[in-house]
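Taking it in order: structure first as structure tokens, then the write-up.
Removed: one protein chain of the complex. Kept in place: all other protein chains.
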């Protein structure tokens, strides 16, 4: 009785009367999904019950998902171990782990963007972009002084670092022959890449303190600190882009009798332009969010200041930091401003990143792979 | 140990592109079958469907049946890992694992299933496989050196040793000699001759002499034009294919009139 039963089953599964030797002891295609659904559901129900019983305040969605994912890993591992053996069980466990890792990384991203948008919107208004904090205590006020400062200092930093960075990369790619100077530059650019941002700030402060006496805070000092951070990024990205320009192009140009500097200027640079621009934008995006070096070198202020060479200059990241650290009498107003500043900052950085990616995508020469 | 392969009306796709169409053939156990045909006609593509390596490429899929001793490789619930375990493959370019020694390379496949193999047992297997691949005498003194330090021909034979160490039912070879010199090529052809006693062997080759030397049966694939799928034109005993083929295209190809 039972033998006929199994035989028909086997005939069913293979379709030609013989059991398929390669489909032996495998979990069905849908089993993992069923297990996932079941564990998630169980976990959500458990957390909902906990919430209803009042032992957690509110429904903990993150906890539910995490426990569900953990449960899935355990259940699928054991099921697979029993049906398919150790090798497949490990494979499934790793798949579950790796996917969970990705989801875990999404959690802070989503939470962060959500909180910044929700908390930032209340003060994301016209006043925020038209007022400074001059003689504002409590509600109102804005960040125009910070935005102006950030733009001025970042632009100055870019003006300082792009020529130096670009010329250095041209030296490394086009002129150096691997001599001691180029090796030294390579080494020290690497060292510069690793300078902690606050150390760059200390450096700029130390320079100006030596000239103007201690306690000095200047917009230009902030810009120099940012430039120190920006130069290595510009050098490395431009260098990579210049290296991508095929040698045939240069040789073709030399063969036409064009001198080297014109070849670089007219052939190499235009070819690499899109990539270099992308690199510069990404470098700007990186330093525009820097706060530590500016705290040390440019200080903070409530006033609008257009002069890089006279007095302290506020910046958007420091505005956020300051509003949070030094909450005044109406703490909520300060916090609201901090979040609105954070929202503005994120928008600027994301826009720069997006623009950079777009430029890279549109103008990049098509390459294989 | 060796097994019969039956292919029924197999279509092979890369995404929307149909690379091979309507192949039906049977490969007998303990025989060598050669696939010949012009470049791009889908020989490698078809060969890779015989151990489900085809689907490793994103978007690739297959329509039809491949039966090995009656079990459909593309049946429901089939585990490709189990299939590949029993249908070994040697690639066009030798690909020993660079981070492993010669010995570890040979054992790589076996270790997957049998973690705690006794050292003496492992030693025996390494020697047996390397001897099977005609490589033992050349490497027996440096089994612990990296596999990538061997010559191209030796590397290819190391890959063959690696493939036969897991004692598969079928051995697929995709132009195994195309990167090798004539001497290494002869060594591998001798090896195929020996391996025939234990395995079902399918080999892709561009070398007509090689096909006629090593194979019992030959399949000729052709393609009507770019963008068209490759098709199996003629499949017969090697003697027949090379002396009096039934299809004109086969005759043109083997006599060197095109391709």
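In this document, chain identifiers A and B correspond to the written order of the chains, with residue numbering beginning at 1 in each.
Operating definition for what follows: a contact is a pair of C-beta atoms (placed from the backbone, for glycine too) under 8 Å apart; a residue touches a chain by one contact, two chains touch by 3 or more.
By definition in this document, contacts and distances are computed from a predicted model.
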item: Missing subunit (named according to UniProt) among the choices "Carrier domain-containing protein", "Phosphate transport system permease protein", "Acetaldehyde dehydrogenase" or "cytochrome-c oxidase"; value: "Phosphate transport system permease protein"
item: Contact with the hidden chain (one of A:274, A:346 or A:360); value: A:346
item: Hidden partner chain, touching residue among A:133, A:241 or A:264; value: A:264
item: Absent-chain contact - pick from A:53, A:106, A:255 or A:362; value: A:106
item: Hidden-chain contact residue, picked from the options B:13, B:46, B:74 or B:91; value: B:91
item: Touching residues on chain A - with respect to the absent chain; value: 56, 62, 87-88, 90-91, 94-95, 97-102, 104-106, 108-109, 111-112, 115-116, 119, 163-168, 170-172, 174-176, 181-182, 184-185, 188-200, 202-203, 206-207, 209-210, 214-215, 228, 231, 235, 259-262, 264-265, 285, 288-292, 295-296, 299-300, 317-318, 320-321, 324-325, 335, 338-339, 342, 345-346, 349-350, 353, 357
item: Residues of chain B (touch criterion as defined above) contacting the omitted chain; value: 51, 53, 56, 58-59, 81-86, 88-89, 91, 93, 95-99, 108-109, 112-113, 148, 159, 162-163, 166
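In this text, only the chains that are shown with their structure count from here on.
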item: Computed distance of Cα centres, chain B from chain A, in Å; value: 46
item: Of chain B, residues touching chain A in the complex; value: 67-73, 75-79, 81-83, 86, 112-113
item: Chain A residues touching chain B - in the complex, by the definition given at the top; value: 13-16, 18-24, 26, 28-29, 84, 87-88
